[in-house]
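Missing here is one protein chain; the remaining ones are kept as they sit in the complex.
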Amino acid sequence: MNKQLGFYVDAKRCIGCFTCAMACKNQYHQEPGVVWRQVYPLKQDIYPHAERAFYSLACNHCEHPTCLEVCPVDAYTKRDKDGVVVHHQDLCIGCGNCIRSCPFGAPRYNPVLKRAEKCSLCWQRLDAGLDPACVKSCPTSALMLIDLATFDTPDAVQFPPGFPRAPALNPSTRFRQAELPRTVMREDVR
Amino acid sequence: MSQRMTRQDLERILDNAVSRRSFLSGLLAGGAMAALPCGLLRPHPAQAAQVWEGGYQTFRNACPRNCYDTCSIVSYVKDGVLQFVEGAPESTFTRGGLCVKGNSYVRQVYSPDRIKYPMEQQGRGSGRWKRLSWDEAMDKIARKILDIKERDGSLLGLGLTKYSGNFGITNYGVEGMMSSLGYTTRLVGTPCWPAGIDAQNFDMGSMWCNDPEDLPRARYVIVWGANPAWCSVHSMKYLYAAREAGAKLVVIDPVFTQTAAKADEYIQVRAGEDGALGLGMARHILDLGLLDRDWLAAHAQGFEEFAAYLRDTVTLEWASEKSGVPIERIKAIAEEFAGAHPATIWIGYGMQRHVNGGAAVRILDALVAMTGNIGKPGGGARYGHLQTWGFNYHALLQKQPEGSKGWIGTAGPKGEFDVTGSAGKVTYSDRSLNINKTAQMILETSDPPIRMLWVACKNVLSQDFDRRKMLMAFDKLEMVVVADLFFNQTVEQADIVLPVTTPFEDWTVNASYWHYWLSLNEQAIAPLHEAKSDIQIAAALSKRMNELQPGSCTFATELDSKDWMIREFNKGIYDMFGLTSWEDLRNGPRKARLASSASWADGVFGTPSKKYEFHSDLCARNGHDALPRYKDARPPYDKLRLLTPHHKFALHSQFQNLDWMVDFNLTPCVYMHPKTAAARGIAEGDAVRVFNKQGEVRLAARLTADVPADTLLLYEAWYKGLAFNCQELVDDTSSDMGAYKTGAPGVAIHDQFADVART
Partner (left out) sequence: MIQSMELPLVVFTVLSQLAIGLALMDVLRTTGIWSVSPPALRRQWLVASAVMALGLLVSLTHLGNPLGAPRAITHLSTAWLSREVLLFGLLVILMGATALKGASRPLVWMSASVGLAGLVVQGMVYSPPAFPALNNAVPFALFLITAATLGAAAATWFAPAEGQPVLKTTLVSALCAGLILVLVVPCVWASGGTVMRETAAAYAASPLYWLYAVLGLALPLAVVLRLRRIPSWVPLVILAGAICGRIVFYLDTVHTASNLGGLY
């Protein structure tokens, strides 16, 4: 298999601290309201405690990216060398098609430039031998950069509950699910 | 997406009058657009270049906030503009990453909301601000100070309240500035952790925790009333490592926190009854003989008396009834804790924010001590330390002018960072008042009253208790001067505001009260606008004071911040960190060379007996129990308990006001159990008011079983543009301990009560 970079989202280690989300803002200074990496709390029918388990999601750098396919001006490319899906904002005409079409909501609309934009896996940092900003910043190593060609963590899944199932796109993100502690609640108040 | 900013862009932006829109447009224009007045909104030719281009200049900085982690920062600068920040890779604690707040620093530095120049409010609270030059501002302030001196014959009418907004060592120059003017009134103490500090001082002679990086060596970890997943994110990796090595992680807390979700076991305890739970565990450990008798014989005093108390007074039934924890679990956890070697308890600051907080810490200390876990790597009663704070305090230690008159009475001001020692033989001193009752102090102090208040590194109206009373107190003040970054709730009530620098704009040095790393803080960029650091403000004031009345202020009238940073270093610091010069820190933060990762490893304590004191006469002499006996919780004064802990998105009133943070956290909410809500007809998302004898707060309701049915939970933070302030609901009732070591007792912040109703 060719090198395909992606994110490993370890919800077991993740504490939902949003460091990764802000690391991206720190690196790229997006407009207020434009968020490339968001940290989504899992709802209570997936994890029984509200706002205590999370998936940190940006772009999934799919094998068959919808954004790339539906873009009328061919403003996306998928790099051969590592599978990173790069958005070329200078070509973008701001039609919003990628924004509507990506099931994961990765592309966002920049209201000042009036173009789409999204996580491009910090490809310039990658090319300089550095980790993506979000991965570097994670205090618990819950967000990792992986190469699907060599990644073989046994309990990792591609479509955990809470993540849209889109096998045709073949997203490159992998997940480990959050765990629950034994809980001992007070006897004096129920 | 934005292109990187050039220095020219920045200068052009800052010179323009200012909509936020134009600031943003300016940010993006790069070199492509000619400057237009007022920055019209135009479509921009996107230069698709992303920000990361390499070739940055790097600097060493540190986060000086009130946080366990005190991160070592690497700042990336290009053309004199801060582009982004990262964690220093050299520190094993920071390990290359910051937190959600640290990562928003660039936005704090370049926020369009930053106060740019000194301003005077035309009518306190009016929002009508008039720009002053620094000369004008210093002149007004200096004249007021001289006026006070003239009227009262002393400067006791000038008060300072300062605390944890900035823990840079040279920021103690604010206290130094006060001293250099004369004997003044100081709000002393700390709202944060004083009860526990006293408790650990009574038990062991000092507050001194293990190196947190030795947590992976623990076989059993109890995180008790602390939430490191929110408040010390860098410590989480050590907790995980301990678990991976086979340790059990237990979280004991009144609510199911984020840390609880990562534990092996979460135990819900009734808030304020941690002492009862701890005593129940101790009684069981005693009954089963799971003590370290050898250690107790060699290194402790008074244990037999404590054991007798346990046998006579403490039962598991009582402990269970008080704490709400099932007897079976109390026994199981006690046995597991006592059977693991080493075992450790992380005693949280939230745990001691009760009227019986100090007593509770003594009990938890006792649990760790009686099982022989003090002085062991991976063990310990972890609370905090000040081992790495042995600087010169050159900025702090200034002399009063000749002939200054002041307070006749006990020795001068303290605070837990006090390194001046007891004042000894002085005739005069500063007047010390309890910082945790600031409003009350201002209202009732006379002879002379507090006429003028200087506020630095603190956001009084956001963070101090009994807000309603505080507003009344401010009405009494003749002049309020605030040194700050933003027009926050305190600045709203100020007469004069002075713009300060962020850590990136001036030199200082930083230590931590949790880990053992030392960080240099270089000046990475020039100060923005007309901002000055606290010591530069002091110099400016001194200059004007001496022009008006020669000799009225001994503070240097000109100073080089870098020079003053260098002056903080001494041989002790160099030896502790293995430095030949402060310049070594330019290559990265350094860790103290520790004989052992464990505090008290040699078993020689700092108590009068040199032993661990279960029985502490010093404690008794300070008005408490000599033994770690149970102390009653505060009786409720309303229907539900109200907890107001820290939010992960803010550090007190900092960072939440930035628009970057608003992208991830929009509005304040109150969390309650579905039963509590149902009984009041409240549905998820409803607008509600939380109210008690102090005041009320209006916000949205969130329902969760993570909060017990007798409790309301809301987080303290300052949201820009929102009137929300949880201090409307918090009174200034003291915690039991704190006066001994920090000058004033703490506050029972989590012993508040309230009710809630739909609006």
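Should a chain be cited, it is by its letter among A and B, assigned in written order, with residues numbered from 1 in that chain.
Assume a contact is a pair of C-beta atoms (placed from the backbone, for glycine too) under 8 Å apart; a residue touches a chain by one contact, two chains touch by 3 or more.
The shown structure was predicted, so the numbers you read here are calculated from the model rather than taken from an experiment.
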### Task
Among A:Cys95, A:Leu130, A:Leu145 or A:Met185, single out the residue that touches the unshown chain.
A:Cys95
### Query
Hey, which chain A residues sit against the chain that's not shown?
38, 40-43, 45-46, 54-55, 57, 66, 68-74, 91-97, 100-105, 109, 113-115, 161-166, 168-169
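Quick note on the criterion: only the chains that are shown with their structure count from here on.
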### Summary
dist(centroid_CA(chain A), centroid_CA(chain B)) in Å evaluates to 33
### Task
Under the touch definition given earlier, write down the residues of chain A that touch chain B in their complex.
13, 15-19, 21-23, 25-33, 35, 38-39, 49-53, 88-92, 110, 112-115, 117, 120, 122-125, 128, 133, 136-141, 178, 180-190
#### Entry: chain B residues within the chain A interface of the complex
1-2, 24-25, 27-28, 41, 43-48, 50-54, 84-87, 95-107, 229-230, 233-234, 236-237, 240, 251, 256, 258-270, 320-321, 323-326, 329, 648-649, 659-664, 702, 704-706, 708-710
